[in-house]
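This report refers to the structure that appears directly beneath it.
The other protein chains are all here in position, but one chain of the complex has been omitted.
Labels for the chains are A and B, by order of writing; each one numbers its residues from 1.
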Amino acid sequence: MTDIRLKEVSKKFGSFQVCHSIDLDIKAGEFITLLGSSGCGKTTTLNMVAGLEDSTSGDILIAGRRVNDLSPVERDVAMVFQNYALYPHMTVAQNIGFNLKMRGVPPAIIREKIQKLAASLELGHVLERFPAQLSGGQQQRVAIGRALVREPRIFLFDEPFSNLDASLRVKMRAEVNQLHVQQNVTSIFVTHDQEEAMSISDRIAVMYRGRVEQVGTPEEIYARPATRYVASFIGSPQIELLDGILEESNGATFVRAGQTVLPVSIGRSKFKVGRAVEFGVRPEHVRVGENGIEGRVQILQPIGPATHVKIDTAAGAFIASVPGFLRVKPGDAVNIEIQPSDLHVFDKETGLRL
Amino acid sequence: MSFQAYRTGGPAKRIGVYIGLTIFVVWSIAPIVWLVLSSVLEQSALIAQPPDLSPSNFTRENFVAVLASASALGRGVLNSLIVSLFSTALALTLGAPAAYALARLSVPYSNVIGFIILATQMLPGIAIAIPLFLLISYLGLIDSVLTLGVVYLSFNLPIVIWILRGFFLSIPIGIEKAAAVDGAGPLRTLWYVVLPISIPPMGAAAVFAFIEAWNEFFFALILTRQSAQTVPLAIAQFAGQYQTVFGQMMAAAVISVAPVIVIATIFRDQIIRGFADGMMKG
Partner (left out) sequence: MATTFEKRRQNVGVLLLTPALIVIAAILGYPIVRSALLAFQDVKLRAGKLDQVWVGLGNFRRIFSDEGLQHAALNTLYFSVMEVILVVGIGLVLALLLNQPQGRGGFLKILLVIPWAIAPVANAVLWKWILSSNYGVLNGLLKSLGLIDNYQVWLGTPFSALNFLLLVDVWKSIPFVTLLLLAALQRVPVVLHRAAFMDGASSFQSFRHITLPAIKDAIGIAVILQTIWSLRVFDIVFVLTRGGPADGTVLLNFLAYRVTFNFLDIGYGAAIANVIFILTFALAISYLWLLKPKTTVGAE
């Protein structure tokens, strides 16, 4: 089984540091996603694992062996690219078989492998067609087939779905998911779409400006974001972060924002009176009702299963996600309640979770 | 008024456009038509005032005379063909890998090198003709078609590199990454993946190179004597004669111009795209 380890991997382009000392342990058979917005270094990291780019420093180990000097094919990795990158002048069969041909596999065996694979991918009847003549979904399967036919140790995905329309994306995610369940090959998936990452990954590594902000299961990332960035990046609608100061009173801990005071639960070691923080709560944890902080409805956005409401309070604006249709109008007075355990608090300076 | 009507303009504008286009067509085509006509008319009909254009005067005698074995033009066509094909083939063989190296293989200073190659095209022929002439006469290679073909690389090679480099840069890099992951090194990527999809721009580059070589006059003038004379030289000879047989001179010009017009017509779209790509990608 193939595990992957990145030890203090850095990449510099000229004077620009793309990746800062990345440490990542990927377990064998795991499906991990590198998630972040453009420029965070996720694609560069993927390319370094693939062997398409050299690291400036650090070690990349596959199955315990240092592979920095090996070419992609020597590392036994397969990759699915954005826009699939199918060879336009080759037939489907030639596309799938190309890497075997490069390896010197005899043509007879190549044919055999392609036949078998094509059957399982439902590509049997298009083997002699050219990529331009295929549908998006078929092209996707050719790209996957090309990667599969090598029986690689590692699968890499470079934002393969970003150019697809919404419905096709959902379908493709399901296929990739199923594929992983079947083949159980260690996989690294790169995307900027947090919903995508959440839905298909065993673990997610959120990246920002060349650093790994947090690595964890989707639940860990969502419920216990380690940094301000992770909290804002994950979750739709986005969490609203407000400024505040930590306070203590009668042995209980609070955060104060202007006149409003909210109880928080923060570990003793991290608590310091007067510390400037940013805090927020996930919209679905904001309860709109009769009790609690006073506020006024600003914007109402019913989306069907829920209604997003932006509520103005003395402490700042909160976004609440209420199931169903909420019977309020902009300008109405409402009250909101928040449980201390649902409050995420981050040090204002470091952005780290308290 | 609809936008469409706005673009087409009122009657005055439309008439103006038609007149303008007509003038353009006449101005472009008239000399060529006269060229062809002059080459198929008998000398006597041609020099009559006004020229007598009746079909009864159409003749092949100009072409026959001009291509007759003793004349320089027959040999000239063969020489021009050899020089042009040889030079084009050489330019493609040397230029395509070079263009790929500059475009995709992170050669150090590739931009500087690209610029220098481009800058060489600003040289007036006369600047390099003198030393080349001295060198080639010293080597005893004057008056050889192969020498001329190699000398023509001085402009064919940069053209090919320029066009192909621009095209290679526009190929989505994903395809080459896929090839690398599939186990193809740079050479095999070039051969199996990049070149097969580069046939159109290579065609355009070949057309440019061939036409430039076929039409070239200055170096041919300086570097050849008798046996390697090309078509442009033979034509210039006609013009230099004291007693000019105009019909024959035109026939010679037609022979020079005909293949090129045919090629340019067939490949006009690639040529135009080659211009556009090459120009804009500098």
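Quick note on the criterion: a residue touches a chain if its C-beta (ideal position, glycine included) is under 8 Å from a C-beta of that chain, and two chains touch if they have at least 3 such contacts.
All values derive from a computational prediction rather than experimental measurement.
Considering the complete complex, the chain that is not shown touches A, B. Summary of contacts with the chain left out: across A:Gly36, A:Gly51, A:Gly97 or A:Pro225, the touching residue is A:Gly51. Annotation for chain B: contacts to the undisplayed chain at residues 3, 6-9, 13-14, 17-18, 20-21, 24-25, 27-29, 31-32, 34-35, 38, 46-47, 49-51, 94-95, 97-98, 100-102, 104-108, 113, 115, 117-120, 122-132, 134-135, 150-151, 153-154, 157-158, 161, 185-187, 190, 211, 214-215, 217-218, 221-222, 231-232, 235-236, 238-240, 246, 249-250, 252-253, 256-257, 260-261, 263-265, 268-269, 271-272, 275-276, 279-280, 282. Even with one chain removed from view, chain A keeps its contact list with that chain: residues 51-54, 68-69, 71-72.
Throughout what follows, only the chains that are shown with their structure count from here on.
Chain A and chain B, compared by their mean Cα positions, are separated by 54 Å.
Those residues of chain A lying in contact with chain B across their complex are 50-52, 71-73, 77-79, 81-89, 98-99, 102-103, 146.
Partner chain A is touched in their complex by these residues of chain B: 172, 174-175, 177-185, 188, 192-193, 196-197.
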